[in-house]
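If you scroll down you'll find the structure; I have some questions about it.
Apart from one protein chain that is not included, each protein chain of the complex appears where it belongs.
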Amino acid sequence: MNRALKNPITYVAFIIPTLALYALFFVYPVIVSFFYGFFQWDGITEKVFIGFDNFVRLWQDEVFRKALLNNFYFMAFSLIVNIPLVFLISIIISKVRRMRDFYKSAVFVPVVISTATVAILFGVLYNYDSGMINQFIRLVAPEDWAREWLSDPKLAMLSILIANAWQNIGFFIVLCLAAILNIPKEIVEASKLDGVNGWQETWSITLPLVRPIMFVMLLLTVSGTMKVLDIVQIMTNGGPFQSTEVMSTYMLKVGFRSLELGYGSAIGVAMFIIILVLTGILQRITKSEEVQY
Amino acid sequence: MKKRSTIIATLLVSIMMVASACGSNGNTEATNTPATDNSTNKPAEATDPPVEAKDVTLSLRHTQIKETSKTRLKILEDVVAKTQEENKGLTFKLEGIDEIVNRDQKLKAEMAAGNPPDIFEVFGGADLNLYVKANRMLDLTPIIDELGLKDKFASLDEFTVDGKVYGLPFGGYSEAIFYNKKIFSELGLEIPTTWAQLLDVSGKIKTAGYTPFGLAAKDGWVNGMLWNTVMERNVGIDAFSKVVSGEAKWTDENFVKGFASYAELVNKDYFTKGALGLAYADQGAQLLSGKAAMVFTGTWDANRFSGDEAGDLKGQIGYFAFPSIEGGAGDQTSINASYSNGFGFSANLNEDQVAAAKKFIANFYTEEVQKRTLVEDKLLPSMKLSDLSGVDPLTTEILTVMANASSSWKAYDAIVQPAVGADINVGIQELIGKVSKPEKVAEKVQASQDKANAAK
Partner (left out) sequence: MERSRSPQWWMHLFLMGYVVVLLFPLLWLFMSSFKTNREITVNTWALPTSFNFDNYIAAWETANIGKYAWNSTFVTVIACVLTLLFAAMTSFAIARMKYKKTNKAIYQFILLGLIVPPGALFIPLYRLVQGIKLFGQPLYDTHWSLILVYCTYALPITVFIIYAFMLSIPNELEEAGIVDGLGATGLFFKVIIPISLPALVTVFILNFISNWNEYILSQLFITSESLKTLPTGMATFNDGYRTNFASLSAAVIISIIPVLAVYVFLQRQIIEGMTAGSVKG
């Protein structure tokens, strides 16, 4: 057994294509971009080496701090609302006997739409005056319950999060369903003989067995929400008055619009380190849980 | 460390140079290199005449890829075709790229590497200054002198650095108030000429159940337009340069007054509710759907306002100058007008290419092309036109407003540093969201100004 799976030639051949592409198109640009972080540079004229000045400035930058908090808000919402919803819906779909195909396809539809389109679509839905959401609210509730969804700094972030959930939950459901439906029927049958009923089965069998996928979803959520860009950029572009600014939108604004590519790169480096730490923590937590289990 | 990056950069540049040299040598095979897996993609080159010593190729980057800019692209293509016909052996390679991707990433990266396209669309002002500083732009002063174009342009300000011209605008715009004539006549309103009248008119419009000013405030520059004119009326356009040089401060009395005038419109609820969440396109929709009576914006929207989307409001949209503000320090009948969309040319062009570029300029910057652009695309001409017949009523109103203006000036974001411009936009949004006071916003903008001035 060990011999078949310890074949250095196959091993190298299987790994080289990935690593080669990765080194060329990924690692190299990352290094270059990190390198810019140590310069004062408008992107065109001579760079000026300024050591850690960009990072010192970042440390004191209130907008960056606000953006970081918004990223955490984004992450917390996705972890607390999206993930449980994903599990709930996946489990229910796995339990229904009829129309499973229909549900599986229907939940997936929003996923295939580009973020740009999703943002435009929700922009129309959220419109204060003519938006469907406010029209519905006015129909069933007092007029002043209608809200300025995208322009009230207290609600704008939440509105983006809802649009984001609408678009992204479908993929996670499909992923989660694939894992649930992949659980060998023998295990389920065996547990049934032990007198385990439907919801107990979910709790004691399904959830533990989809743990690897759970980890996948958690990690994708953490890294995805910390570097989120498109949907925020198109829906509010960080506004109103930077109340929905996230690190990526701020990075691009600083780097391209304000012509401070050096500082923009420094923000990129900071993001990298923050996400690295968070995913590291996540890996620790899941690992220690496995040991307990 | 610096040396090393210079070496890499030089290497990159020299690779590019070799590549572009191959391209301009005129060998048809060489110019066709990129399309390895699609050999039929450049029919124009396949029909090229046999290799001649004088074969010249020029790449031309434009951003007219949207449905709304089809007309403008057609006009450009016609000029290119004409120039190619007149000059055997001259080939233009047109490439259309998304405007934002080009401005933020593509052109910038190419400028840093020193290999921009031969001819490209460029914005006057901050972008151009940077490229000139890096010696990437061809000095066009001798060419326009030779062609006798120098005095034909409405303004070359935004493309002039230290007395030299580095780009030529192909169109311009002005910013003032578009209004719904139907609502105005229904409510018996006159076009306001003073601030007090404007407030009065807005009040009546609001009482009648319409939105006085349609606004979509998601993107800072949109709010910046009206704010800019209100501020100019209060302080005069020179004051904007003075804050950059440090002679004036945003917290000076007149500036604070300007912020306060703007805030007055906000506090009387004359803007669209929920404006901060709306994208720019929505602002025009508010006017065209008959919900908003006025919209302060640039003349680039004239095409839309006189098109099919206007429905029964077609022909009912007018344009008037922003009113004067009593006691303000600015030029009370001036207008924000700018000619910042233009073509620039690469400093890398060789002699033959410069000669070819000259022919393009001679064919593109003519009264005829400008007139055609005005009539078909409703883009304001960047050159002085002697014949204005055949333009539609809204364009006529726009041209009249501009002709009556006592002076014109360019927008604040072309004067102050980019970082300050960004903070001004945030400040205006704070006023619109009613979370800050004019004095507070002025202080914040000044703090940003101090920082930007110190960095220089």
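Side notes on the structure shown:
Lettered A and B in written order, each chain numbered from 1.
Assume contacts are C-beta pairs under 8 Å (C-beta built on N, C-alpha and C of every residue); 3 or more make two chains touch, one makes a residue touch a chain.
This structure is a prediction, so every number in the text was calculated from the model and none was measured.
Which of A:V56, A:I80 or A:A178 touches the hidden chain is settled by the complete complex: it is A:A178. Residue in contact with the omitted chain (choice from A:V56, A:I80, A:M99 or A:A141): A:M99. Mapped onto subunit A, the interface with the missing chain covers residues 1-2, 4-7, 10-11, 13-15, 17-19, 21-22, 24-26, 28-30, 32-33, 43, 89, 92-93, 95-99, 101, 103-117, 120-122, 124-125, 127, 130, 132, 135, 166, 170-171, 174-175, 178, 181-182, 184-185, 198, 212-213, 215-216, 219-220, 223, 227, 229, 247-248, 251-252, 255, 261, 264-265, 267-268, 271-272, 275-276, 279. In the full complex, subunit B makes contact with the omitted chain through residues 12, 15-16, 19, 33-38, 40-42, 65-70, 94-102, 105-106, 108-109, 112-113, 115, 279-281, 284-285, 288-290, 300-301, 304, 308-309, 311.
Quick note on the criterion: only the chains that are shown with their structure count from here on.
Of all residues in subunit A, only 35, 42-45, 47, 49, 120, 123, 126-129, 148-153, 156, 159, 236-237, 239-242, 252-253, 256-260 touch subunit B in the complex they form.
The touching residues of subunit B, when paired with subunit A in their complex, are 1-2, 5, 104-105, 108, 111-112, 126, 130-131, 133-134, 136, 217-220, 272-279, 282, 291, 418-419, 422, 426-427, 429-430, 432-433, 435.
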